[in-house]
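Below: one structure, written as structure tokens.
Just one protein chain is left out here, and the rest sit where they should.
Presenting chain A:
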Amino acid sequence: MPAFSCAFPGCRRDLLVIVLVVFVGIGLPIEASAPAYQSHGTEGSYLTNVTNTKKAFPVLAVNYKHVRQPFEIALWILLALLMKLGFHLIPRLSGVVPESCLLIVVGLLVGGLIKVIGEEPPVLDSQLFFLCLLPPIILDAGYFLPIRPFTENVGTILVFAVIGTLWNTFFMGGLLYALCQIESVGLGGVDLLACLLFGSIVSAVDPVAVLAVFEEIHINELVHILVFGESLLNDAVTVVLYNLFEEFAKVGTVTVLDVFLGVVCFFVVSLGGVLVGAIYGFLAAFTSRFTSHTRVIEPLFVFLYSYMAYLSSEMFHLSGIMALIVCGVVMRPYVEANISHKSYTTIKYFLKMWSSVSETLIFIFLGVSTVAGPHAWNWTFVITTVILCLVSRVLGVIGLTFIINKFRIVKLTKKDQFIVAYGGLRGAIAFSLGYLLSNRHQMRNLFLTAIITVIFFTVFVQGMTIRPLVELLAVKKKKESKPSINEEIHTEFLNHLLTGVEGVCGHYGHYHWKEKLNRFNKTYVKRWLIAGENFKEPELIAFYRKMELKQAIMMVESGQLPSALPSTISMQNIQPRAIPRVSKKREEEIRRILRSNLQNNKQKMRSRSYSRHTLFDADEEDNVSEVRLRKTKMEMERRMSHYLTVPANRESPRPGVRRVRFESDNQVFSADSVPTVHFEQPSPPSTPDAVSLEEEVPKRPSLEADIEGPRGNASDNHQGELDYQRLARCLSDPGPNKDKEEDDPFMSC
């Protein structure tokens, strides 16, 4: 944008800040004066109806009432996103303060401004929160949940989620009740059940806050999955306890039967949620089997089925969060095997987008609601709550870890325990639950104030200090490792080896059951849920094909023909996975690519770091160039069609997540560590393509003769390295931690 380029660096940033301020300045008065417009509008129309005097035809009229609601919603979202944009332009700030804190501060400011103008700031409506803002975040988390660490630690996670939350609730509720009994505090009217209810609200670790803070500190996988898994699974406990205590508080007395029913309720809520999620997950998987002709709406099925799962389980007062997680986890492997690559990308980006917006809005609204809400402040109560939260969390974690470590192979160290305890943040869910408390509770305002204080404390103090503490304690960080074929092979190898050794021991352990599940999955489930012949591929192959694909794309790119790829229209008739019939036009294009490729590489011939050639004995030298060329062409075609409409294969075991949460985006290969692969096929290829292309081959020798003998490895030269980097940038999914200007020019066709 040449119009906005400035001579000195700070200028652009200042410009944006000015724009933001202007926006805010315009936005607020509009909202504030909305009621005025509304009344004006109705009045005007009434008058015209009654008097019917002749007026000049209104050339320009303002009818705000008409668009009021969508306008306000859009404006809020836009403001929130502009704020988010603004933060990242201020470099030092985003490094020190987590985004969530900044957003809350913005919310406070906005709320304050609105109040100053004289209007009522909007409060975070619980219905809006639970039905609109929360589901995208949870779905995003659930869909991209890293399964292996989760299942390996599921026992620990469940113990923390269930027993940890129960402990927190009773410890806090009990002690607060004891506090209220003390005369000097002046809160004599609070009974035990109310305290327990308060305890249940404020004791649950919040997934939104955890996600927001933890994504920025890149902690090691184990601790991350423990805290995050706990925050997801404790929803069932929270739901049950909250409803239970609400009911009891109404009645006033508790019997043994009630307690027993409460326990039963817990199981019903959690298992029911899981069941509902699983049902919808399988439905989604089954539906995706038939979408090969209507690829455009595939992402919608994923979103809608998941949302239905959430709503259905909320309808029955089951755990909606668990339903959503289970739905995402269950449907993912099957859906990804069925849908096209583009649909997969769409799903990924939409989920990221929605959850990002939701999170931003949640934090801003938290800030605004703080300014708005009725407050009742009691120093002792609030301070005690905050302290008790910390204390109970620490005690709970230490106590539970002591027991859990007896059953774990990889024990939790003290550092891990510290981070797990310190990372137990409270967030918007606690606030919304508190807001839902009916006004009958005389302590409602006090509770709300205390909840808000706890949230602020955890998000600000703990959120800001956790990063320096992690550095200080030298806690193990996430391993930023690139995927390596050898690792994949050996992971698979180890699985089978350990299953075998368990068999020899006669011990039906972990691996045995996992193997049984896999086999059941392959023989029965996949048959029903995956279209075509895709269900037989093991993970290793999928991983490898993904690598192949990238190299193929790189090879095409190195041909430097920007529009080398045929348009998708001609591909739609081609069955996925079969070697496609090539149209004459495409054949020409492909030959052109290869010819130019060869010519380019001829000029850039030099001994590369490693050549495939050296793996072979001398006598295979002859076959190398010619056969390789033929095979390369065929492979390229296959891969191009494969890429565009073929079902997106199951992703490599460590997918890139929305904001690079769990693993680095492993699609980024650095040029020197992963060499290109060429494929040999000594036997003549038996596909129709190759036959038609073979006649081209005899024309080749003249070109080949120019290629210096064994250095005929066309593609993996210096050019290859550069292209690899370009390719890597093309395919990596941008997250806030990586360069944001990456678009996907390649995939935009």
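Operating definition for what follows: a residue touches a chain if its C-beta (ideal position, glycine included) is under 8 Å from a C-beta of that chain, and two chains touch if they have at least 3 such contacts; residues count from 1.
Just so it is clear, contacts and distances are computed from a predicted model.
A.B. asks: Suppose you had to identify the omitted chain by its UniProt name; would it be "Calcineurin B homologous protein 3", "Glyoxylate reductase/hydroxypyruvate reductase", "EF-hand domain-containing protein" or "Dynein axonemal intermediate chain 1"?
C.D. replies: "Calcineurin B homologous protein 3"
A.B. asks: Contacts of chain A with the missing chain: which residues?
C.D. replies: That gives, for chain A, the contact residues 406-407, 409-411, 479, 481, 484-487, 489-494, 496-512, 515, 519, 536-538, 540-541, 544, 547-548, 607, 609-615, 672-675, 677, 679-681, 710-711.
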